[in-house]
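Every protein chain except one is present and positioned as in the full complex.
Naming follows writing order (A and B), and every chain is counted from residue 1.
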Amino acid sequence: MRLTTARFEQMTRRDRHSLMTGLLFISPWIIGFLAFTVFPLFYSFYISLTRYDLIRDPVFIGFANYTELFFADPQFWKVVYNTFFYVSLSVPLSLGFSFLIANLLNTNIVGRSFFRAVMYIPAIVPAICTAMVWLFLLNIQYGAVNGILQSFGLPAIPFLSNPELTKPSLIMVSIWATGNAVVVFLAGLQDVPRSLYEAAVVDGANGWQQFRHVTIPMSTPVILYNLVVGFIGAFQEFTSAYLIMGNNGGPLNSALLFSPFLYMNAFQFLRMGKASALAWILFVIVVIGTIVFFRTSARWVYYGGEK
Amino acid sequence: MAKRTMSRRDFLRAAAFASTGAILAACGGQAPTTQQPAAGQATTAPAAEQPAAAPSGKTVQWWFAWGNLEAAVNKIVETPEFKEMMGDNVLEYKGSVNREAILTAIAGGTPPDGGSNFDYFNFWTRGATVAVNDRVAASSIIKKDDMIPALWDSVITDGQMIGVPGIESYLQWGLNYNAKAVEDAGLDPNTPPVTWDDALAWHKELTRFDAAGNLQQFGLDPYDAMAGETDFGVQSFGGFNWWDEQARTINLNNDAMAQCFDVCGEFIKIVGPDKFAGMRQDQNLGGWGAAFNAGVQTMIIEGYWHPGETQIQKPEIAQYNRATWAPVPTSRAGKKIMATGAHMVVLFKDGKNLDGMFKVSEFLWTKTALDIIFKEVGWITGILSWLSTVDPKTYPGLDFYISSVDKVDEWIIGRRCPIHPFVQTQYQELREQVYRGNLTGKEAAAEMQVRAEAEWKAQGLG
Partner (left out) sequence: MSAIDEARPVVTPSIQRRTRKMGAGSVGIEVLKYAVLFVLTASWLFPFYWMFTSAVKNDSQVYTIPPVLIPNPAYWNNFGDAWSKNNFNLFALNSIFRYALPATLLTVISSGIVAYGFARIRFPGRDILFFICLTQIMLPWQVTMVPLFITFKNLGWLNSYLPLVLPNAFGSAFFIFMLRQFFLTLPEELSDAARIDGASEFGILLRIILPLAVPALAVVALFRFLGAWNDFLGPLIYLNQEHMYPLALGIDRLRRNISATGNNELVYPYLMAVSTIVVTPILVLFFFAQRTFIEGISVTGIKG
């Protein structure tokens, strides 16, 4: 503390002035950060050590909520499994799909902005509207998708009513709504210097070799961005999963994801302590995942053409 | 120096502007710009209109879990008797309130004055509602002698009266069936199922698919409506209640529960678990009793409201309605089991106008209110002096409920366990584990006991 004070005193008037002005400008964020992030973060941890139903006073119970989740709650591990299943398929599939589509749109295409709009629109309309449509479309009996299958003499697929298919169905919906990534990839591809392709052509590279040695390396920063954003987003998935699969996550809780489970414990069973413990577990998972992505990124992300 | 102060002042001015804007905009409740449209909605939105209308008298807020009382409430508030009784109190009724909404309102200290059709015992145990003993004792309208004893007793725990019974309260478990569908399937509607085996035989005959394998009609969903409750399963198969209120213990790991899982699962297996879940996910057929109204489901276990509601919602189906005793296992053949339990108006501790709310609950005991509810919604209440004026032929199937009150062998008053909502969600998952072949009934019953006890402990109730 003394050190900082000393440093402050050593600063020139001008520096001090700019420090004060700078802090003043960012002060709304500092206040908001303390009030809506730092404080809740610690408060959340405290609540996770209590039994609290909002009506009666909180009771401190140590790590009982955590031990209950890890060793007693039969649904917790199922929810963790469901969520990892969902994240580990939906993120790479969305990423791969949107990268391919972006590359396709980056070729000489008539109506590129139209196709890009088509891909992007599902990402910006209210999830409740699209959830209602998918619920309707994918019904085993009255859904249009199965209606079309049946009119070709094919058997109906129980997308939402078979425990094996509920997660894949949610993943399918998430890929449908992956327009953000397509747009970001496309913008990234358009920023790749043309000279690199020209050089590759001079070196006799064919289409695949250009893709492999120019497009992919040059896109790695954008891939990292989409990967991290997609990863965090998938772990937090709530609205579609909650609305399509319902309170209980569909048949056998097979698509009960982390966030709806947390919501259910908080606002249906009034288990605020348990919900906060879940929130902290999620927090730790997301932090670890993000750190891993960034740490390993040094090995595969190229910045500015340098390895 | 001058520059610095300037900058700071400018900044503060902007910050002040921002925060004023925030408060003005966010406190929409008081802001004139947003108030206007709310008032404009008055004609189409009875529930939404009230806050904007801001009547001179005191409002009474009453929240109701279901949606169909609204038509009756709209008529009740217009009656001169109601206006006279309520004086300058204005009733603000809100229907279709889900559990999260009422729980967060209670937790936030802003509950309505009264609530109905929620988890009464859950609220009571947590201290969210107040006892009404004194108010009821002082009332000249609400009389213990005028109500079926089982109903009156069902709102009392440890001598405390946790709410005012009424609105709709009577016998809750009958096997209702569509006589036309039964006849069409070559069965005799005059000899309805007595045991679960009989019911399963009917179910097989009544379940039909089209050429492509789509489900067109089925018999009984043993987990629909009242049959979906754990209370029903254990009582039907074992003749006892899983929740011991005196000892405050839970008994779910028993043969009756196991048998219930196994037998009821057979019904779903015949339809096919996936097709079954798909039918329930349909927005149209998924709701309580909706598949019966649509003619897709032909047997349903529910109570006194079924004849009237079906008549009002789907007269073309209701005309074939019949009702009889709910099924029991062969070893208990002939046992007439029945549940009751009053719906009530509970008064919330943090409500603002409990006197007004109590008056509403008193008014729900008058013939005026009961007649309107009977006519508009189809519900009845076990208030003897009023019940004697009801024509049992009003709705097909109603006579079974009115006449069977004296013939019951086993009574149960259900939904009294404070973690009933939790047990219910676990029941839904575990029974699915059974009919999808992942667990045996015995395993599921044991698992359910473990989960219920863990939750009981974790909620700090025991």
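As a convention for this text, contacts are C-beta pairs under 8 Å (C-beta built on N, C-alpha and C of every residue); 3 or more make two chains touch, one makes a residue touch a chain.
Keep in mind that this is a model prediction, so the values were computed, not measured.
A.B. asks: Kindly state which of the options B:60, B:76, B:102 or B:448 is in contact with the chain not pictured.
C.D. replies: B:102
A.B. asks: Footprint of the hidden chain on subunit B, which residues?
C.D. replies: 3-4, 6-7, 10-11, 14, 17-19, 21-22, 24-29, 33-34, 37-38, 40-41, 44-45, 47-52, 66-68, 94-98, 100-102, 104-105, 107-110, 210, 212, 214, 283-290, 293-294, 309, 313
A.B. asks: So that we can see where the missing chain sits, which residues of subunit A does it touch?
C.D. replies: Touch set of subunit A with respect to the missing chain: 7, 11, 15, 18-19, 21-26, 28-33, 35-37, 39-41, 43-44, 47, 54, 101, 104, 106-109, 112-113, 115-122, 124-130, 132-134, 136-137, 141-142, 144, 147-148, 150-151, 176, 180, 183-191, 194, 197-198, 201, 222, 225-226, 228, 232, 235-236, 238-239, 243, 258-259, 262-263, 266-267, 272, 275-276, 278-280, 282-283, 286-287, 290.
The working rule: only the chains that are shown with their structure count from here on.
A.B. asks: Just how far, in Å, is the C-alpha centre of subunit B from the one of subunit A?
C.D. replies: 37
A.B. asks: Can you tell me which positions in subunit B touch subunit A when the two form their complex?
C.D. replies: 4, 7-8, 11, 15, 18, 99-100, 103-104, 106-108, 126-128, 212-215, 273-279, 281-283, 421-422, 425, 428-429, 432-433, 436, 438, 447, 450-451, 454-455, 458-460
A.B. asks: In their complex, what parts of subunit A are in touch with subunit B?
C.D. replies: By the definition above, subunit A touches subunit B via 17, 20-21, 24-25, 28, 51, 53-56, 59, 64-65, 68, 72-75, 135-136, 139-142, 150, 155-156, 158, 160-163, 246-248, 250-253, 267-271, 274.
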